[in-house]
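Dropping a structure here in C-alpha cells format, bear with me for questions.
For this view, one protein chain was removed and the others were kept in their places.
Let's look at chain A:
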Amino acid sequence: MVVSLISYNKKKLDSSISSIQSIGADSTSFYLKGIKQNSRDEIFVDQALKKAYQYNYKVSYDSLKNRNLLKIAYEAKRFGRDSIFVKANTEGLLLSEKIRDTFGVADAQWNFGSYYYTKENWELSFKFYYKAHINFESIKHEQFSGKMLFNMANVQSQLKDYTGSEITTFQAIKRFKKINNYLSLYRCFNQLGLIARDLKEFDRAKEYFIQALLYLDEIEDSDVYREFVYNNLGLVYQDIQNYEAAIEYFNIPLNRTELKEENIAFYARLLDNLTYNRFLKGEKEEIETSFLTALKIRDSINNISGVIINKIHLSEYYAFMQDTTKAIQFTKDALTLSKKVNNNREWLKSLHWLAKIDRANADNYLEQYVLLSDSLQHEERKIRNKFTRIQYETDEVIKENKLLGNKLILTSISGLILILILSLIYFIFIQRSKNKQMLLEQDQQKANQEIYQLMLAQQSKLEEGRSSERERLSSELHDGILGKLFGTRVGLGFLDLQGDAQTKKKLQGFVNEMQQIEQEIRAVSHDLQNEILSSKIDFYIMAKQYLEKLCNIEGIELIIENDDNINWEMIDTDYKVNIFRVIQESLQNTIKHADASMINVIFAKKQGQLLMKIKDNGKGFNTENKSKGIGLKNMALRIGKLGGSFNIMSKPLNGTSIIISIPLK
C-alpha cells in the first residue's frame, strides 16, 4: 500500500518534471505552486521541496534565486522539513545580504525566528525576530515590523518576562494602529490579556480581552477569533472564582454545533474548561464523563499539553471524591508527560498538586518543586538578561552600520560635488574654447577678406601701371605722331612740285597712303583706350588669372567659362572671398591628389542662384569611403555659412566635380 502510494507519487512527480523541463527556469516556482495545491500529500511535499531546492541552483538571476530560496525555506518550515529549511534559509539570508535586499534579509531572519520559536530556543528566536524587526523598520514596513515586535513579545511572555512582553506588545500596537490592522491589534490585546492574567491582574485582563473583541468588530468572519477570546475571558472569571460567568463564556462557542468539526482540539479544551468550572462551582452531574470525553478526544489527536491539564483536572475531581489512588495516578501520569515534553508549567503544577494529595511523599515532591522552580526561574532570568544584551548588541551593530552609512553618504555627496565642480569647470573650459574658436574664425574671416582686398589692390595697381602706360602710348600716338603726320601730309599735298603728271599722281598716292596710316594709328590708339576700359578689375578676371597662373605651372589645361549675366561688382565681397577660397582649395586638391590633365571651371547664374562647377578629369576617389578631409569640410562650411549648398561628386578613375550654389541677395 505504502509502496504503491510512493510509486504513484513518483509518477505524478515525473510527469510534473517533464512538463517543468519545458518551462525551464520556472521549475522551482512550479514545485512551490504544487506544494500549495497538494499540501496534504506529505510525500509529494517532501519530494517537491527537494526538487525545488535543486532546480533553484540553475537560476542565474540573483534576485529571483533569492526570492525562491526564501519561499522554499518558508514552505519547509511550514511542513517541518528542518534540514531543507536551514539550508535554504541560510543561503537566502546570505544572498539577500550580498545583493543588499533588506526585505529579503528581514524575511529570512523572520523565518529563523519562528523556526527557533518552534524549537523553543528562545534566545535565538528573540535575536532573529529583533533583527528582522530592525530591518523591516529601516525599510518602513510597519506591518511586518509590528509583527516582529508581536513575536518578540510572545517569546518574552514564554519566559515570564511579563513587563518586557507588555512593553514590546505596546510598541507593536503603535505600528498596527498607524496602518489600522485590526486583526493584528486583536492579537496584541489578546496577548496583553493573557499577560495580565499571568500577572494576576484580572480586571486589566478583562479590559484587554474586551478591547480585543472590539477590534474584532471591525473585521468580517471574526467568529473563530472571538471564540478564543471567550475561552480566555472564561479562564479569567475562573481565576476570580466567578464560575457562573466563566461557564457562560465557555458555553457560547460550545453551543455552536459546527465547532466540533472545525476545531476538535479547541472543542476538547472548552469542554474541559467548562467541566472544571462546573466542578468548582459544586455541580456533580456528568463531571467525570465530561472530563473523560475531553481527555479521550485530546488523547486521540495527541494533544499532549491538553492531556496533561485534563489529567490534573480529573485528579482534582477524584481527590474531591476521596478516590486518592486514582487522583495520585492521574497526576503522576501528568507529571511523566510534562517531563517528557518539557512542559515546565504543568510539571510544576503536577508536583505542587502531588505534594498536596500524596501525603506520604509530600516532602519529596515539595523539594522537587522548589528545585525545579528555582532552576527554571534562574534559567528564565538568565535568558531575559540576554534579551537586553541582544537588543543592545544589535543596536550597536546598527549604529555602526548607520555610521558607516553616514560616512558612505558623506563620501558620495562629496564625490558628487566634486563631479559637479569638475563638470562645471569642463563646461566653462569648453565654452571658453568655443568662444576662442569663434573669435579665431572671425579673425580668419577678416584676414581672408583682407587678403582678398590686398589681392584686388595688387591686381589693380598692376592694372593701373599697365593702363597708364597704355594711356601714354595712346596719347603719344594720337596727339604727337598723328598730328605730325597730318601736318606732313597736308604740307606735302600743297607742295608745288615741278614734275610730270605721273610723278604728281604718285605723290597723291603717297599722300593718300599716309592718310591711311593715320587712320590705322588712330585705330591703334583707340584700341589702347578701349582696353583701359575693359581691363577694369573684377572677380572673374582675378579668378581667371589665378587659375591660369597655377594651371600653367602645373601643365593642366584650363577651360573657364563666365556668365555675362553675373554682375560681379554687385556681389558681396564676403561671397567672393569664400568662392575664391573654394577655388583655391579645390585647385590645390586637384594638383596634389587628382593627377589631372584638365580642369573646367564654370560660373553661371540661374534663378537667383550663383552656381560654380569645378571639374577635373583626375583619378577621383570614393566619396563614401573616405572620411572627409579638413579641406572639404572647410569648403562645405564656408558655403554653408553663406546659406548655399556644397556638393562633391567623384568616383574612382572618373574625375571629381565640385558644385556650389549660393542664393544671391
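Some observations on this one:
Definition applied: a contact is a pair of C-beta atoms (placed from the backbone, for glycine too) under 8 Å apart; a residue touches a chain by one contact, two chains touch by 3 or more; residues count from 1.
Going forward, contacts and distances are computed from a predicted model.
One chain of this complex is left out of the view, and of "NADH-quinone oxidoreductase subunit B", "RNA polymerase subunit sigma-70", "Cytochrome C oxidase subunit IV family protein" or "Response regulator", the protein name its UniProt record gives is "Response regulator". Between the chain not shown and the residues A:Ser96, A:Ser467, A:Ser586 or A:Asn617, the one that touches is A:Ser467. Of the listed positions A:Arg226, A:Lys260 or A:His478, the one in contact with the omitted chain in the full complex is A:His478.
Looking at A:Thr163, A:Ser414, A:Asn567 or A:Asn647, the residue that reaches the missing chain in the full complex is A:Asn567. Contact between chain A and the unshown chain involves residues 467, 478-479, 482-484, 486-491, 493-496, 511-512, 515, 518-519, 522, 526, 532-534, 536, 538, 564-565, 567-570.
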